[in-house]
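A single protein chain has been removed from this complex, and every other one stays in its place.
A, B and C label the chains in the order they appear, each numbered from 1.
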């Protein structure tokens, strides 16, 4: 595992240490090199190996030789740099950054503001959302785990778009995220007293995650989809609540979302369908790898409203990464996650 | 003042005690009758009169005789019962409940689930939003203060609808409210450990406030307007963050929202225009009677995004009530509020 | 399991459902009878059996026949009522209430304000703190799990008292507890807006937990010990931070707390010793069954300061109950807890 100083890295360490079928053989970090996991993360000082396993400097050849899967939990841009030698050395990668999510280098540049550091690898990567790409993930060499916001809306939207149940030009999404979503950035904006008792929109109107959201929706729809998306920061540690609106397609005579969602996700291990009576609450998913989904038809406006909740660090990042790893290694998909 | 056991009642007591131009002559409450204000609200045990002024049972004749303005801070339904004898006795009323906001008894019944208790008074009431009805409020006998959500969207939407800048059929609003918005209801849903670390939608798809929002928007537009609105509960004490979307009207060649908002609100004492560079944050308005408004044009979707923030208890309730009172008494509109 | 409507009951259900060595065969609750676990606790709607297992009315004979261990997660007073027929029917009980913690009925009456409902059972019960009574718990028929505050101070104080390292007349304890400590009581004091942005002492000077704290300290010391204890309520969901002060015993020439604590707890599975360099933080123990303990000697005042942190619902209640069950059933003590 490469890079572990952020919240997703910490959570990934926790999941891998507790995983019944895998061993965490190496954790690298420039910042923490030489320290044990127990020293850096007092929260799980008790887990097996934490007193013995030390952070080291990353050595691609050795990592590729010793680990069946290498996770990259690095800032955007840096991940691609590490990926190249690791892939060359034969490693299979699960990347938690945005570096390999975007298929077109030009779109990457538009949203991230600089040239892609390894454009030749973009074709190889698989978007790590098992609910859409399960089969491809199994055999992938390079998995690009989705962002937290995209996860919270792609899973709900996928069956609706596939079934042409909604008018694709009318999709509008509002999300609220906990503060760990900003990572462990030491910036004044994320100090306790700046976030506590504060609710605020940000990244308006063109948040970076739009690039991958629209890419994936367009692939599902086989036509170009543009959506509206506004994220907000709310004072919780974890959780994303997403509320999605779309007009019901004129072509649909009588939409029964329950049929659509049950058909798509009735057997999914990490999708819980709350239906038309209940509503999601982030506190029911934090600490888990689940996505909870509820919906309502508003007859007054002829719109479908879909609401989801995930833990941004688990189903929105590290949990999803482990889910992908399970698929890649042929393990039960829920191993280490339930 | 009638009824003071809720958060809006408490805040109204605080504002009136600190107001330089008025005296709080009576506070009634069945629950607290006989206790001093200082005993019930330790927070402002120091303010003038709090040790002497006691809660009493409501006596309409005496209230009407002694007070130039009577505030009703009562639950929906109960306010109308108190209003009738008070008006008969000659009082001028500022009502903080929903009882007199809706002009049509049928709409009231649709949204509140029972017949209106005093339909004959509906014609008399003035909707207490000074930014729209300032002149009528000055001379009103019965002012119905708007709800918190309506305030946060009617002020931003008014000039856009007046100027026909947006397509009225495409208005969609997402709001996030602090927990005082639920009042001091002693219900399990509002316990600390149920709200803390929780983000959740509620009242989907037909929140009661929709009735007054659509009524007021329709009056502004002179045609029937239906909107989409989803409120969410977030773990802060106070504050509403509202994000509004609407397609820019095809009739508009080049929309400059700054011109529209400056024209409408450049002189308003409680409207702060943040423009296209900054974004609102509830922490900048809590404890104040201001509404902060920012906007962005999204060229990709041809939509205008308007974001506002208010304190739900002040500009969303008690502050607005005092602003109305100032108008009714011919006082400076900002007296006791800045 | 009898009673599951509170936070400790909910957490106990979660632990038992996830436990690798036991099955939860019955959950009783008057309030929820007929509902499935998944309906009542949406948070763990996914776990095995939650869709099938329904809450039922309690039937002592059947419970005693079907379950190797019966947990009582009931309010004080009610637990004793249920215990009697269950014990008569041959059940082994783990009680999470205060009913069987106090050995003397007179002390119970002093602190709880009414006669003990089953004084004849007091002699039988074992105080369920494995770090002190591990052997007795293994063979117990009736285990009385300690309160959350007592756990946070008895574990740190035990070796110091045993070794006569501190002056027993000078023990003074300040604790800060998260709001779940008050249970799921629907009272105005525990509403979100009353607890959020609030810090306050309560239960001063004679909190009920003092009865069991002093009882257990006195048993350790073999003399009557009286301490000072002040709890405070702080706005977190979970966690107790406890800070303990005591004068270093004059008899001790040179106290090395590390030697004392390592000797006592070096092998304990749920005690983490932070020593003299680090400090505990509730966020490192919430969600776990650990107690973190740090200490400092203050040469200026000749006092030892010991600081601990636990999760009040886990090590302070349901986790400890499962730890006791593991001992009673001869399972690994950490089963289902790490």
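We adopt the following convention: a contact is a pair of C-beta atoms (placed from the backbone, for glycine too) under 8 Å apart; a residue touches a chain by one contact, two chains touch by 3 or more.
Predicted model, so just to flag it, every value in this text is computed and none were measured.
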item: Touching residue (missing chain; options C:107, C:186, C:305 or C:338); value: C:305
item: In chain C, positions touching the absent partner; value: 172, 174, 176, 178, 194, 196-202, 204-206, 226-228, 230, 232, 234-239, 241, 243, 245, 279-283, 286, 296-298, 300-301, 303, 305, 307, 309
item: Interface residues of chain A (partner: the chain not displayed); value: 7, 178-180, 184-188, 190-197, 235-237
item: On chain B, residues whose C-beta touches the chain left out of the figure; value: 42-43, 45-47, 197, 272, 274, 278, 281, 283-285, 287-288, 290, 292, 338
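Here, only the chains that are shown with their structure count from here on.
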item: Chain of greatest Cα-centre distance to chain C; value: B
item: Self-contact between copies chain B and chain C, residue sets same or different by half; value: same
item: For chain A paired with chain B, centre-to-centre distance based on mean C-alpha positions, whole Å; value: 39
item: Gap in Å, rounded to a whole number, between the CA centres of chain C and chain B; value: 46
item: Residues of chain B touching at least two other chains; value: 178, 194, 196-197, 235-237
